[in-house]
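Comments concern the structure below.
Coming up: subunit A.
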Amino acid sequence: MPHPTAAPPPGTPFVALAAVAKSFGAVRALRGVDLDVRSGECLGLAGHNGAGKSTLMQVLVGNVSPDEGRFTVQGEDVAGRLTVARARQAGIACVFQELSLCPNLSVLENARIRHASLKGFGWRGRAARLITRTLDEIFPGHGIAPQALVSDLPLGQRQMVEIASVFAQGDHEAPLRLVILDEPTSSLDNSVAAQLLAHVRRFVSAGGSVILISHILGEILSTCDRIAVMSDGRVVDLREAGAFTRASLVEAMGHVVSHEAGETLVSAEAGRRGAVVASATTPKGGSIRLEARRGEIVGLAGLAGHGQTSLLVLLHNAAQGRSRYAAVTGRVAFVAGDRQTDGVFPLWSIGGNVTVRSLSRLGRFGLVDPAREKRLAEEWRTRIKIRTPDMDDNILTLSGGNQQKALFARALGSDAEVILMDDPMRGVDIGTKQEVYALVRAEADKGRTFIWYTTEFDELKSCDHTYVFRSGRIVAELGRHELTEARVLQSSFEGEAA
Partner candidate 1 sequence: MPQAFSFIGAGLIFAATLAFTGGAGGGQILSTALTFATMYVIVGLGQMFVITTGPGNVDLSIPATIALAGAVAMTVMGGEDGSIALGLLAALGTGVAVGCFNYALIRLLQIPPIIATLSASFLVQSSAIAYGRGLRVRPPPAFADFATGRVMGVPYLAIATLLLSVLMAVLLHRTVYGRSVAAIGQNSRAAHLAGIRVDRVRFLTYVLSAVLAGLCGAVLAGFSGGSSLNMGEEYLLASIAVVVVGGSSVSGGQSNVSGLWGASLFLYLLVTMLNTFGVGAGLRYLLTGLIIIAIITLAGGPRAGRA
Partner candidate 2 sequence: DTSDKTIALSNNYAGNSWRQAMLKSWETITAKAVADGVVQSAEAFTTAENQATEQAAQIQNMILQGYSAIVINSASPTALNGAVKEACDAGIIVVSFDGIVTEPCAWRVAVDFKKMGSGQLDYLAQRYPDGGNLLEIRGLAGTSVDTEIHEGIAAGVSAHPNFKVVSEVQGDWTQTVAQKSVAGVLPSLPEVVGVVTQGGDGFGAAEAFKAAGRPTPTIILGNRDDELRWWKEQKDANGYETMSVSIAPGVSTLAFWVAQQILDGQEVPKDLVVPFLSIDQAGLEKALENTEAGGVANVEYSLDDAKKVIEAAKAGG
């Protein structure tokens, strides 16, 4: 347990920002932010995709130096002089939105990268103990070996490792005072996310500070002491958490208050009638066969990393006629959740990333028509609200959530009849989510089939049929009316004790 030593009395500001601004070329990512973080509090940060949250955090840890504004740490002005090393000296550390682990190193070696003090004789043992201790503390029952190579871990476990290596308190290190968590739960399943949030409360009650960025309003509301809402590079609202309700928070973010996911989006038809367009069994065996019919939204549930993504990839390969386990009729498209490894083409523009799946349709005389390409990109920019001045900008200039939207646009804009979604809402803001849910339902009604892996229970409510995974097998099959959180959880964990 990290015990921030010599913590000042709760309530005094640990860091304070005033009128901080930062531009990237034409994009004004921060337009004058005023914010303070007090010792012993968890500050929630919400806001639409591209509001500037991640950029603000990069400023706080010294990765990006602001163009203007004042920035003090414990009363000392550090604007423009903060480096990563100095920030860590001051006790500030960050779990970044895009994973910051070295995939070629093991878990304990990654801990070494984060903790410069792990060196000298016997450092491996110390690193392994440190990371295991922290993992045990935050995520009991995590099942991650310190010698495991990070590239072998599923996304959720990688996120756990990253969180643990930030919270880990090495022997001779400056005590950890402020931990920034930028969408830490986006690739964690609900039970693991709950473990993390509980740890955040413990850390805060011991005198530390946490900034929690999330698009899942429930967890912000339940975990944070105060909540700041950002919009277009400014903090537009800042209140005690108790002063927000879900509805008022959504409103503060500039979205229309909408209903819980799924509930009103239920399509009129019920029962499984259409023709089967995709079917698969898991290669690890198991008696339940996945079936998806035309016009259906099929959910894949279960804890993260239990074979859902592999099954989606299997279905994808089957459409190219290369699988023994799965059969798909019709064209497929894939919406990646792990966008860095499965989705984004980093050298291309946003437009190029959107249209890549549709190029063969955009041709004339066998050549890709740039005008039609541009039209498709622009169409989806407005339909799914990608925040960018220009679709010709590089994809990496987009915020995480907006990159995800571009990947959505890639699939939805294609001619695919079956769309495979690999937990695609990671990092997408709540307003957009609602719109995408509606879009998915509308497309399903037009006859498209969606196979949707998600780690959020609420999203399963949009599904017509749900399969629960455990250890690479399908262990339960739930119709819309049988679906309850308890049943999903029960199937996910069943037999775990045995």
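Per the selection procedure, all candidates are chains of the complex that A comes from, given by their letters.
FYI, a residue touches a chain if its C-beta (ideal position, glycine included) is under 8 Å from a C-beta of that chain, and two chains touch if they have at least 3 such contacts; residues count from 1.
Fair warning: this is a prediction, and the values are worked out from it, not measured in the lab.
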item: Subunit A in this complex - touching candidate among 1 or 2; value: 1
item: Touch list for subunit A against partner candidate 1, complex; value: 58, 63-64, 313, 316, 320, 331-334, 336, 341-348, 352, 356-357, 359-360, 363, 366-368, 370, 396-397, 410, 414, 416
